[in-house]
Each structure stands twice: as C-alpha cells, then as structure tokens.
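Okay, structure first, notes after.
Certain chains of the assembly are absent from this excerpt, and the rest are unmoved.
The chains carry the letters A, B and C, assigned in the order they are written, with residues numbered from 1 in each.
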Amino acid sequence: MDPIGVAVVGAGYWGPNLVRNLRASPELSLGWVCDVDGDRARQVVGPDNGIRTTTDLDAVLEDPAVQAVAVATPAHTHVDVARRALQAGKHVLVEKPLATSYTDAEALVRLADAQELVLMCDHTYCYTPAVLKIREVVQSGMLGDLHFFDSVRINLGLVQRDVDVLWDLAPHDLSILDFVLPEGCRPQAVAAHGADPIGAGHACIAYLTVQLSGGAIAHSHVNWLSPTKVRTTIIGGSKRTLVWDDLNPAQRVSIFDRGVDLASPDEIGADERRQAAISYRSGDMVAPALAEGEALRGVAAEFAAAIREGRPALTDGRSGLRVLDVLEAASASLEYRGAVVPLRSAR
Amino acid sequence: MDPIGVAVVGAGYWGPNLVRNLRASPELSLGWVCDVDGDRARQVVGPDNGIRTTTDLDAVLEDPAVQAVAVATPAHTHVDVARRALQAGKHVLVEKPLATSYTDAEALVRLADAQELVLMCDHTYCYTPAVLKIREVVQSGMLGDLHFFDSVRINLGLVQRDVDVLWDLAPHDLSILDFVLPEGCRPQAVAAHGADPIGAGHACIAYLTVQLSGGAIAHSHVNWLSPTKVRTTIIGGSKRTLVWDDLNPAQRVSIFDRGVDLASPDEIGADERRQAAISYRSGDMVAPALAEGEALRGVAAEFAAAIREGRPALTDGRSGLRVLDVLEAASASLEYRGAVVPLRSAR
Amino acid sequence: MDPIGVAVVGAGYWGPNLVRNLRASPELSLGWVCDVDGDRARQVVGPDNGIRTTTDLDAVLEDPAVQAVAVATPAHTHVDVARRALQAGKHVLVEKPLATSYTDAEALVRLADAQELVLMCDHTYCYTPAVLKIREVVQSGMLGDLHFFDSVRINLGLVQRDVDVLWDLAPHDLSILDFVLPEGCRPQAVAAHGADPIGAGHACIAYLTVQLSGGAIAHSHVNWLSPTKVRTTIIGGSKRTLVWDDLNPAQRVSIFDRGVDLASPDEIGADERRQAAISYRSGDMVAPALAEGEALRGVAAEFAAAIREGRPALTDGRSGLRVLDVLEAASASLEYRGAVVPLRSAR
C-alpha cells in the first residue's frame, strides 16, 4: 500500500518533532513543510531529501499528493489552518489544544464530519507506553468500577505569559483522563480553585475537581511554584488501584490488589450492619513491563491507521472538544472563585 | 516548685498514652484516673503507685489537690466534662476535637476566659519535632510570605462509621496549618469536594480548599482508599519552600532555596514587561536536624507551662475553635456540593 | 494436645521479648523465668500469673514439667546453659549466636544429636514475613539457579565495644543466606576486608565476600559509619531476581522478571558466537503481599513444631554452626588482610 502523503504546517517548537517522526513512519510520506518563516522550514527539513518547503499554505493544500496535514502552528491559528485543510479535503492532525475555544473546536469537528475526514488531536501523552498500558488496564475491567482519578503535576515550572497554570498543565491530565475513562463514565461538572501569590496576573497554583458520572471524582493539582517535581496519578477502582509515577522510570505503573470492600446493601439488609460489612484486601502488586518507543511515533501510526480504516482516531476531534469543555468550565469556576460549573456536555 | 496536680478523665484509646506521659512529666503530678469503667481505669494505672481511680467525676473535681484535668473521653462528651471541670476551677486539656460543634466549643472558650483558666487542645501532631521545627521556620520569616500550604494525607485507612474522611483526617492538617500560620494570615473561606464511591454513607475521599487572607491558598487531600500511603505537606513561600514528608524518617523536613521571583510592578513599570521580570532561584536545600522525643511529652510540658505562666497554651481553646470553624464550613460545602463557604471568623 | 512446658533463662535485653511471645503461643506453656537478677526476672513476669521466677538454673532443669528451655543469656554463657539444659533432657532454643566459637557450637550440636533433642537457633530475622516469602520464592525455583546474593546493611549504628561490625551485623545476613539458599548451593570460602578509621579498636566497616558452590557469589557490606541507613538484599537468579528492601514497608520484596540470558555453548557451538547469544529479558515485576505477624511468634511456633514432630527446626543447631563457620573464617581473613579462607565445611 502506498504511504499517505502528508504535510506539516508550522516548523516552530513542536514542528521539528513532528517532521522527524512523520519521516520515520513507513505509513506516511512527508511531502511538504510549510512555515511563515521559510528559513525555519528549510532548516527543519535539512539537506536535499525531496521534501519541499514553502511559506504558502495554499501551495500545500493544492497539491493532490497531500492527503493529510499536521498542524503545529501557534494555538490561536489552529482553527483557521485546520479549517482550510479540511475544506481542501485533507485529513487533519492538530497539536493540542484543538482550538482556543469550545465553539471553534466544535465547528471543526462538524466540518470534519461533513467532509468525512479524520480530525485527530495530538494528545501526545496518551501515546506513551505508560498511558497506553493504563488505558488497557482500565478498560479491561481489571480495576473494576472507577472510584477516583487523582493527579498531581507540580514543579518549579516556567511561569507562562499567555495562559494560567490550568491551561498550561491540566490539558495533559484531562486528555489522559478522557483517554482512559471507561465508556459511560464522563465528566459532569467542574470546580477550580487557584492562587496567584507571586502576582503573575493569573493562577500559578490550581486545584481542579471534576465530578464524574456514577459518583466517581477526578482531581488535578497543577502548580508552577513547587520546588520539588511530582507527576503522579492514582486511579482507584473497586477491584484494584493503579499508581502511575512518571518520574520513576524503573516502576512507572504499579497495580495494587489492595482496597476496601463493602458488601452491598442487599446483602447486608440494614444500615447499622454497614461497619461489619467493610473488609480490606491486601494482595500482590504488579508493575507491568512497558513497551518502549517514542509517543509521537504512536501518534503518527494512529493518524495513518485512522485514515486507512476510515474511522475516528483514538484521540479524535471529539476528545479535544471534551477537554476544552472541561477547561472552559474550569476557567469559569476560577473566575467565580470556585463555583461548581456544569459541563456543556452534561447540561 | 511543687508539681501541678492533674487528673485524667477517660482511660480508653488515648487515655493510656496520656497517663504514661503525664506520669513522666516532672512538672505534673498525676493523682487520679477516672473512667466509667472502673476496671479499665485500674488497669491503666497498674499496681500500687499512689494514683487513685474512680468512676465518679465529682470525686475528682472535689479534690483540691487536682488543679488540672486532662479529658480523653469520647468526643461527644468533651464539652460536658470540660465544662464541669472549668466550673470546678480546674485547668483543662482536651483531646481533639475540642467539641463536636463550634457553638459548644465557643461556650467552653468563654467559660475558660471568665474563669481565667487554661483551656488547651491536645493537637498532638503540633508537638512533634517536625512540626515544631516547621513552625519555627515559618515564623522566623525564613520562607518569606506564605504562598501555599498543600497537604496530602492518604492511605488505605480504616473507614470510620461515625465520621467522614474530612472529620477523621483533616483535623490533623488544619490544626497544623493553624499552628504554623504567621500572624495575620488566616483562613477566610472553604470549599470541599468529596466522593463516597464504596457506599460507606459519607465521603471516603475529600479535597478541601481553604482561601487564606492575603491571596494564599491551603489545600488538603484526605483519602481512605489509596493503596499507597502519602503524608506530605508543601509550604511555599516567597523566599523558600519547605517540604515535610512524614514517611521519610531520614529526611522529614527539607527547606529549598528554590522559587520564582517577580520584580514588583513599581520596579518594572508596565504590565507587558512582566515576563522579563520573572526569574528563578535554584539554591541549596537544607534538611535541618530534628530533636527527638514523644509529642505527648511536649503537650504535657506546654500544659504545665501555660498554667504556671498564666498564659494561653500554644494550642489553646481558640485554636480548637478555629479548626472547628473550618471543619463545619467544609461539611457545609460538601453538603452543597462544593459551594464556597465563608468562615464564621471571616464574616 | 497439652502445650509444651518451657522455661526462659535470661531476662535481659532479649528475654522480655521471648517471654511475651512464648506466653502468647498456645503450643507452649511458660512455667519459669530464670535470671541471675531475681528482681529483673520478677519484673519481666509481672503480677501473679502462675509463672515462677528463680535465680537457680538447677531448679528449672529439675522440674519435669519443663520440656524445653529458651536461652537468652549473654553470648559467652550460651554454651554452658545450653549444655546443662540438653544434659537435663530439655529441648533448647538459643538466641544468636549459638556460641562464641565453632568448636563450642559443634559440641552442642553433637550433644543434642546424642540426646535426640531439638537444638534450635533463634535466627529471628528468618521468621519475618519477608524472609519467609523469600525462602519460599528461592526454593520454589522461581528465580532459577542462584547467581548472586548481595546485601547492604549500613547505618549510623552503635559502635560496639566487644565485637566488630562483622560479628555485630553480618550474622543477620549470613543466617538469612543460610536459610534461603537452595539445597546444594553452599559457602566454600570467605574473604573479608575492613577498616577502622575512627580507631575503635576493631573494624567499623567491612566487606565480606562468600564464594558459593556452583560459581555463585555472596557479598555483604556492613558499616556502622554510614549517615544513611540501607538494608537491601538482591538475590539474582538465572530466571528472575528478587530485591528485598527492608526499609520500604510498602514494598519490601520485589521479584523482577528481568535479566540476561545466554544460550548454552551447545546451542551456539562456538566461542565467537557468544555475543550473538546474549539476550535481555524485561518482564513484569511482582511485589507479593506479605503476611503480618511478629517474627518471634514464628520462632516459638517452629520450636514447638520441631519438638512435636521430632524433626530438626528450620534454623537448627547446624545452621548456627554454618553461620559460625563463615564468621570465624571472615575474622581470620580480616586478620590476614583479605586472604581468602576456605570454610571448615568445605575443606
């Protein structure tokens, strides 16, 4: 089967990584790199290798050999570039965030549907070996019903000028949450609490609580001001609990057969017998071996597979939309000093 | 100076620890142990040693040699026992919580004031070598202005029948917060989010956000369902940040000279120059040596010193009241699904 | 079945632990506590409970209700007390070390054999849940052939007056090594290197290498001068490798399905193809759940079972003898500045 002709638009911070990984993917054939800065595009491409560079997006979109476009331009331009590509009949992969607003992103999703094209979000973290394994574990039912999803992503991080810590760091947690959640368990409402103790002009510390359908809860602590780095997610279930410590390369994922069990009301008959019905499990822990490999290679492979098979990508436009839904509600909550804000999808 | 005559009321779970530590304190002289179960009182006291046991609280309170009473009865009886002791002119030490409601506790505080007696809360954790050191560090100004106080206290814990996870575990964090906060930095409002995914009848997981005056934020994650145990508090300041990991006996307290600095608006003149004004510090870390010693010995010594010196104890009735203020607001917030509830003290 | 009548001789440092655990064992009935200091014996026994105390060992040994004696006297008296007990027809449990010399210990072993009595060493560590699990794992063949046994036991420890760091700390490692080694894999020779940089009069740091039959190697690093505490043992095998970190209560034992495989010479035919024949495994890691319980209860239970069943205890006199064999060879090696000293058992 011929490889799928693809172009990269945007050769800045993330573009070179995309170029490298798309070139290394046998399913894809990189034909163009487009950037407003022609020199930058040429530099990313390197010496003669048959990849054309341009500053003119139309030139790319008019090339019938280009079947798909990967967009790595600044966030506020995602919508425009992606829309033009979809209108030109190209499949589109967009660096996160899909758009800077839910409304814009929704329009893209509808356009892709109407055009019957693949619209995929580059939620890179979802394609790391750890998160792929976590998704497999959660969706296999090994954890049982989901009870809680607790994430801490703190560090002495770069204080951003344009976005607060929620928009900078929480998209990672939210796209992973969206990726691993089992069917039928969905965010309903959001509350966010933040602080800007250094006077940066927006929150540098934030706590985000997401109510999930079925009574489960998700929570994310994001913080640019912590002197120590923590990147730990605990996913609690009725049968087992998984701990992901991304800073422990020797044991990133641990699955504990430990927990609290409660006999169901039917079984115990009366409220006052509840205490007697509590029991504690303390079984083995397993740290599964993880595959190796760069996440972005997985993104490229999934993009190609979704195009070939005419199906939505694992992290399709709708997943990007769901993440934006939570983020916008979180921003509204921050503005209202912690009010609980229902999601659009749950209204 | 003669030691202060003291009686212990309540010989159950915590009573024996009190008895042991009061007996070991040269400033105090334990004369009575009182319990509704006379056998239990006798067992705690042990063979002949001059300590009397009784089931009759009045007998204790009528003894003029008893100048002070330590109350370790069940929580719902604290108010009654403490009030009778204060009315009898005795100084009082009460196991946490001071009372089961703010109103009750407030009445005790007023009574003690009127009687000019010491009313002290046994916030034991505050007298551990680690927390004493933390208080010293915070109040010395070494951390600068307080930016955030983040605590995680999670474990596969005993699911309680009578109280939710907030009332079980958060009092530790809140009494420590109260103990170490610098003058003028006080809780203003509270939001709590919880979940009861196992059907225990009340929250087994909770996230508590406390807005502090001056723009700082405190947050506590308490959880009975985590398979791994975490007990870590990060106290961020404008100059340094302290990390307390209570599960790392080799390095409980670490003080980092790391952080983000922002030149003040005056210095930089214009909003758009803000980014340029951000700088990052990355200096040494110091883990101070901690004294050794049982926390409850410190409680006994402080109780005796407060009585001798006629001054409020470090953890006086008002500190217990402030903790109850936050807990009651947190319960209200949980009930209203996360609404932000202002504290009584901040209304 | 009637419980076995037992007496404890020696009520000093370790005696009270023995008394507590023997009393709690339904298989045993503690009748006497004997100590040269009668007050100490009475204090250990506590108020009236039918246990007699004495300073006269003969009184104990003449009591026909005493079938077994547990010896917790100072090390240099073990041989004398144990010999008298065996001669009186009593089964004997001896706190480690069995004796202060191989020759003395060997005489005890022979006497016990001749008398057809149980002689057991109290190698307490062997009865911890972790070491019992390790033994089970090693002897099940799950690790394959033993490749190496590496132990680090370092700490800012109490510098002993009478014994060097080898005799203070290495007996733990050596009794565990003896306990878990599979049949047919035995120590052959020993080299020890030490240093006394503080002038304590004997080694405060020592490295002990034990050559095992079959080409495997064991090594122990013991050190009183390390500011950090490490208690880690790695047991490498041809199939899996086990890591025991005794300071990590949340994950003491980890079994790694990781390692290096080499096709056998037969399979590869020629020396120069060796490199091609190396492959690396990187499978799951399992941290097995460990039972709870005090090690000394296990010691008591095993002592009783060995007596009942007329069989050697798991840590019988011969195991104590083997440990002394290594220790004496290690001391000789230290004296000869690191010379390799063959064991008696391997000569």
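The rule is short, and it goes like this: a contact is a pair of C-beta atoms (placed from the backbone, for glycine too) under 8 Å apart; a residue touches a chain by one contact, two chains touch by 3 or more.
The shown structure was predicted, so the numbers you read here are calculated from the model rather than taken from an experiment.
The complete homomeric complex described by this structure file contains 4 copies, of which 3 appear in the displayed model.
The rule is simple: only the chains that are shown with their structure count from here on.
When C-beta pairs in contact are tallied for each pair of chains, A-B comes out on top. A separation of 40 Å divides the Cα centre of chain A from that of chain B. We define each chain's centre as the mean of its Cα atoms; on that basis chain B and chain C are separated by 44 Å.
Chain centres here are Cα averages; for chain A and chain C they lie 53 Å apart. Counting partner chains per residue, chain A shows two or more touched chains at residues 282, 285.
Those residues of chain C lying in contact with chain A across their complex are 251, 254, 257, 282-289. Those residues of chain A whose C-beta lies close enough to touch chain B in the complex are 145-148, 150, 152, 154, 156, 159, 161, 191, 193-201, 204-205, 207, 209, 211, 215-217, 219, 221, 223-228, 234, 236, 238, 241, 243, 256, 258-262, 264-265, 271, 274-275, 278, 280, 282, 285, 337-340. Here chain C touches chain B in the complex through residues 47, 228-229, 250, going by the rule given at the top.
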